[in-house]
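Taking it in order: structure first as structure tokens, then the write-up.
Here the complex is missing a single protein chain, while all its other protein chains stay put.
Each chain carries a letter (A, B and C) given by its place in the written order, and its residues are counted from 1.
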Amino acid sequence: MTGDAHHLLPSGTPVTLIGIDGHPVAGSGRVFPSDAELRQALAALITARRLNDQAHALVRQGRLAVYPSSHGQEACQVAAAQVLDDGDWLFPTYRDTVAAVGRGVDPVEALTLLKGDWHCGWDPYEHRVAPHATPLATQLPHAVGVAHAARLRGEPTVAMALCGDGGTSEGDFHEALNFAAVLRAPVVFLIQNNEYAISVPLARQTAAPSLAYKGIGYGIPGERVDGNDVAALLTVLGEAVARARAGEGPQLVEAHTYRMQAHTNADDATRYRTSAEVDAWLERDPITRLERHLNLPASDVSEMREAADRVAAHLRDGLNRDISPTPAQLFEYVYATPTSQLREQQAQLADEHAREGAAG
Amino acid sequence: MTGDAHHLLPSGTPVTLIGIDGHPVAGSGRVFPSDAELRQALAALITARRLNDQAHALVRQGRLAVYPSSHGQEACQVAAAQVLDDGDWLFPTYRDTVAAVGRGVDPVEALTLLKGDWHCGWDPYEHRVAPHATPLATQLPHAVGVAHAARLRGEPTVAMALCGDGGTSEGDFHEALNFAAVLRAPVVFLIQNNEYAISVPLARQTAAPSLAYKGIGYGIPGERVDGNDVAALLTVLGEAVARARAGEGPQLVEAHTYRMQAHTNADDATRYRTSAEVDAWLERDPITRLERHLNLPASDVSEMREAADRVAAHLRDGLNRDISPTPAQLFEYVYATPTSQLREQQAQLADEHAREGAAG
Amino acid sequence: MTHEKLTMAQALNRALRDAMTEDSSVVVFGEDVGPLGGVFRVTDGLTAEFGENRCFDTPLAEAGIVGVAVGMAMNGMRPVVEMQFDAFAYPAFEQIVSHVAKMRNRTLGRVTLPMVIRIPYAGGIGGVEHHCDSSEAYYAHTPGLHVVTPATPGDAYGLLRESIASPDPVVFLEPKKLYWTKEEVSLTTASLVGRAVVRREGTDATLIAYGPSVPVALAAAEVADREGRSLQVVDLRSIVPFDDETVCAAVRSTGRAVVVAEAAGFASVSSEIVARVTERCFHSLAAPIRRVTGFDIPYPPPKYEHLHLPGVDRVLDAVDDLQWEDS
Partner (left out) sequence: MTHEKLTMAQALNRALRDAMTEDSSVVVFGEDVGPLGGVFRVTDGLTAEFGENRCFDTPLAEAGIVGVAVGMAMNGMRPVVEMQFDAFAYPAFEQIVSHVAKMRNRTLGRVTLPMVIRIPYAGGIGGVEHHCDSSEAYYAHTPGLHVVTPATPGDAYGLLRESIASPDPVVFLEPKKLYWTKEEVSLTTASLVGRAVVRREGTDATLIAYGPSVPVALAAAEVADREGRSLQVVDLRSIVPFDDETVCAAVRSTGRAVVVAEAAGFASVSSEIVARVTERCFHSLAAPIRRVTGFDIPYPPPKYEHLHLPGVDRVLDAVDDLQWEDS
């Protein structure tokens, strides 16, 4: 059983296809995505960045309560969405708004929770995007269950399950990977290793050579990829999805990237990292790198920018609409049929409101 | 950081020093324990086996409620106890009674819980043996904490934390290994892989090449050892303890062994495994193997047997004493100072008893 | 034939088989539920009958079991998972509280989780620590879950069928000391969730019980009857939803009540029963409602459990305390 174990180990360095200078990296031995795929990715990256920055601004304007930005990590999220088929599922975290948008979720709906409106703003079945999970790593076993159910029915569904470096420390990460491996569930686990869990640096999160080395302990192949190189991500994730779909079981991919902004706007990143450290990542920016590589005519890029602006404007407008919470909503979705207890409580609240209305 | 990762991987096959025929196995390149160490181990093995069988019999006689026997796994437990210093800690599971006894715990005390008397029958500080843990893998983070506290105070303590193959699937296993690695806590995690978690075979527990491959995912060196070869166990565990004590951080050892009896006497093992499978392990019995190897004069072995008989007799006598539970005990140890609620409840129970006494 | 004499364990097994036969989306999984048939044999024979895809053993990880069930329920299945013992469901607590209970609400009803978490619970079988917890309060306090517990084989069958068919997640608590009680069971589906039942009529006081305490209450009523006191016994069956109507009608009819439950009393389901019945029936009460519960201590060792468990005498003491001015 152990003879072929080493193929489960990741490469010593992350797979990179496009260098910082935009030139292809020689000797990776990996398939290079087509120009069309890269153009699609660039458009998505530009939109993603625009959304990140727009959301950031909307927090300052008080239209969003909080926003965990993925500025700098957009390549991971764009690639994660792009490699999936329509019948596949995406399991995002709170930082993966733009991945959800990449699957087709309306950005206004995607930010419903962070706006302070209802917990999940989209229909998870419409684009097969699970509600984003705040309790860390808890969504990973859900992805396994969704994938396993599909497999039992003979459907070709793959689940792409996202998770941060910090999330890998939770018991649920361990249990999800182990279940997936034993069940041979078609799940791709993508760790966005952005070096921090809020203030806690990777070195206090793990002593592993790298997070992808966790795969072998479950019998899952682990791979490492440059998380700021969308070409490498498209190839590595695309192949992982294909293997999962072909019945080869779950796959683990660690993307090395960096969170360029604070954890959320409520966080003060200067308490735990230097601006020099942040600046060093500027040159690895996923968008600049791809733009350099594709070297498109300026008009093509402006078109993409304009499209992104339109999405941002749509977001701005959507978030400018006020929320008018109705008391009944509190009780409506707890159970399929409300208990008599909830009916009583709902009546009590309605009565309060009626009296307030009468008094006011 | 990843250059030297491969030294964290276990050998493809478990370390064995003494073959089934009792002859040393050539070419292991490992230190062979001294004859004195092996004699000590044999005496302990014989006692351990005797205790296992005695306890088994005591269940049938109704003196013990239940007994999870380690018949067949005694080499793991004897070695785990033997490689520790007095200042070290042992963290046993419910199946590790004989390991606790190996540390000096009186067998009668060791079986207190299974007799139906108080939860933990020994003073954990006396022999530095933690109360055995029933909820699987929950004791592993405790071992990390004990070891870390000692290290903070500059004490040379090592904690030996035991766990089954099934227990490795729990989130607590993952979290404990990760904490230990990040804190560089001096803990040796010993997995007794006995092929089953009650009825669930290893293949449904993990798809890993072997459980020792989990180490690298935490940056912990993993080793595999023949769990029925006490010589190999003494060497591998002894070296692991030495490395942990020397500040090299936690160590993971997987011992390949087999549970020869049912999970407990309440279990029906014929439902999930064949007697042929069990029989195949008979020839690997740890005691026969060591006896063949040492080839001691018959009188030496009989002496050991007699010593074991004395321990078994002591156990039998101890368990024949009836338990006389006192109502006050229920309330005495919940808090350092009982709450007024508990004082009330204790008084109520005392009153009931007084009235029953008066009535009866 | 729609009637059979079955133990509670057999009735539960039968409910699983019948549900799996009728609905191919019902899947059963957990620790040792496959070839072994579960440590209490509730899943006996299911793998043989329905195959490994419908009833299977999992790795030993309760959060994983519940978490995977959530995913399967999101994707068209009706998982019924087993936690091996009460205290071994605690590793799954986060999944249960933060996801199982909330998914429907979080998603405006778009994602429903038709799943059942079966938990053998409570004491009375001489089990060692962590095998005897009465954990119902943890679940009952968590909005979004249904929490039911049968006291008879018949209710076990009916409640489990209904729970599996329910669009909402159900924590299904099986009183392990009653697994071997036997009765004629009607193998038909029924509407029991949310409905308490008067198990015995009586006029002097009402005993309110559920799960493992129902037989205790009935035995107490039997003894009281011989002593000339007529006790009514209500079996809740369903803790959430709670049947205020039946319980309050019963208490109003007698004017006195004792709640009997094994769990530690503090901040428990018993507290809730006392609080809500008192709120609703205050002026019908001749005396404060008494509680006979487990003490506020960790579940004691086997040889001590008789001291801890609410028994007939303790229930009758409480009844005696109900301020019988005329006695």
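FYI, a contact is a pair of C-beta atoms (placed from the backbone, for glycine too) under 8 Å apart; a residue touches a chain by one contact, two chains touch by 3 or more.
On a predicted model such as this, the values are computed, not experimentally measured, just so you know.
Counting contacts over the entire complex, the absent chain touches A, B, C. From the options A:5, A:20, A:65 or A:242, the residue with contact to the unseen chain in the full assembly is A:65.
Checked against the full complex, the candidates C:109, C:126 or C:288 give a single residue touching the omitted chain, namely C:288. Within the complete assembly, residues 65-66, 113-119, 134-136, 166-167, 169-172, 197-200, 204-206, 266, 268, 271-272, 323, 325, 327, 329-331, 334, 339, 341-342, 345, 349, 352, 356 of subunit A touch the chain that is not shown.
The set of subunit C residues touching the chain not shown comprises 63, 87, 90-91, 93-94, 97-98, 101-102, 105-106, 129-130, 137-138, 140-144, 239-240, 242, 263-264, 266-272, 274-276, 278-280, 282, 285, 287-291, 295-298. Across the interface with the omitted chain, subunit B contributes residues 118-120, 123-125, 130-131, 135, 138, 140-150, 152-153, 171-172, 174-176, 178-179, 182-183, 332-336, 339-341.
Everything that follows uses one rule, which is that only the chains that are shown with their structure count from here on.
Among the remaining chains, A is positioned farthest from subunit B, on the basis of C-alpha centroids. Inter-chain spacing, taken between the CA centroids of subunit A and subunit C, is 40 Å. Touching of two or more other chains is recorded for residues 171-172, 174-175, 178, 182 of subunit A.
Touching two or more other chains at once are residues 58-59, 61, 63-64, 91 of subunit C.
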